[in-house]
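What you see is the complex with one protein chain gone and the rest in place.
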Amino acid sequence: MARYAMVIDLDRCTGCRACMEACKVENNTPQAHFWMYVFRFEEGEYPNTRVWFMPRPCMHCDNAPCVKVCPVGARYKRPDGLVATDFDRCIGCRYCEVACPYGVNYFNWKKPERNHYIDWTDREAGAVLDPVTNGAVPPYKNPDLEKPYGPERRRIAGGGHLKGVIEKCTFCVHRVERGQQPACVANCPLYALHFGDLDDPGSRVSQLLRRRPHFRLLEEAGTQPRVYYLGGKPPGEESRQIEAVRARV
Amino acid sequence: MRAFLTRLMVLAGLVFAATSFTLGLRLPIPGVPQLTAAPTGLPGEIPYLPVFFILGIMLMFLSAVVYELVPGGRNASPPVRPRPR
Partner (left out) sequence: MVTQVQPIPYGVGRFSAALVLVILLLLAVIAGGVYALYTQLTEGLVVTGLRDIGTMGGSAWGLYIAFDVYFVGVSFAGITTAALVRILNLHHLRAVSRMAELLTIISLILAAFSVLPDLGQPLRGIIYLFKYARPQSPFFGTFTMVIAGYLFASLVYFFLDGRRDAALCARRAGRLQWFYRLWASGYRGTAEERERHDRASFWLSLAILPVLVIAHSTLGFVFGLQVGRPGWFSALQAPAFVILAGVSGVGLLIVIAAIVRRVLGAHDRLTPEVFRWLGNMLMVLVAAYLYFMVVDWLTATYAAPSHEARISRAIYFGRYAGVYWTSVAALVAAFVLQFRQFMRQRYELSRIVLAGVLANVAAVGKRMLIVVPSQTHGALLPYPPGTYSPTWVEYGIILGLFGLGTLMYVVFSKIFPIIELPEEGVEG
């Protein structure tokens, strides 16, 4: 059984946020949902400032608080390490969201046709887009996201399926099960993101972790995250975001 | 009759509640094969366990109603005639 993890090289990340874009397109996440988010930090006072960037996917913790608190077992840990959300089971209580120390959960506050970037019930937009998208609704809809995955056959991929359920980064389970890399990893122009099997000593992630010092976020919380950071340091009191996030629905 | 029924309900309720709670925890005891419930997501997930838990507790409290309502038992008062000494 594989033991998946992600390794993020902070020395390479330039904060371009291509990973955020790729994740959004691949997973059809709704407005203001950032399953992959990149912090842009500034430290120090001008002219002695340091600017650095930190991608933050879901940590897929081994001791995940979100899995522990889910009342109905919609949020669960797979044997390969991925923490998945079954959107057929989720009742939308948002307990996993308040329990997560990393703030990676996003709730579908709106109904799907208002939630995505285009209202596809709008006839005029449809007339323009249909020839291009061949009728796919929403226009960029990924057909893999409706299918069940894993030996447990649960529907855990993609976002914005229905209102009133929670979702988060899935490590692109629909791609990983086909042997591909998550969209963020595959699209990073600087090879700052890596994904692979920790149980395979020859995999990229295993090699990187052997060679370079690394840390994980909020280790003291005891969550045992599966996302490792190379280089750099964890954000502290002195790290402030360059601009406030204005992504609110 | 009444005492027996009351005790039975309390005991049955306790057993229901304790069993469904323990089964719901799905503790991975080494050597014990995990129960599988086919259509639901996870191995060992038994549907409607919470209902049995709730029923178990309700049963325990219902025994009080049985105790008060069910006639019979050694100290039941006869309806009209006093018992001859």
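Should a chain be cited, it is by its letter among A and B, assigned in written order, with residues numbered from 1 in that chain.
Following the convention adopted for this analysis, contacts are C-beta pairs under 8 Å (C-beta built on N, C-alpha and C of every residue); 3 or more make two chains touch, one makes a residue touch a chain.
Keep in mind that this is a model prediction, so the values were computed, not measured.
Check A:T14, A:N187, A:Q207 or A:S239 against the missing chain and you find that the one touching it is A:S239. If you put the hidden chain back, the residue from A:A2, A:C16 or A:V69 that touches it is A:V69. Not every partner is drawn; the one left out touches subunit A at residues 32, 34, 37, 39, 41, 56, 65, 68-73, 89-95, 97-111, 114, 162-166, 217-218, 221-223, 235, 237, 239-241, 244-245, 247-249.
Seen across the whole complex, the unshown chain contacts subunit B at 21, 24-25, 40, 45, 47-51, 53-55, 57-58, 60-62, 64-65, 67-69, 75-77.
As a working rule, only the chains that are shown with their structure count from here on.
Between the Cα centres of subunit A and subunit B there is a gap of 45 Å.
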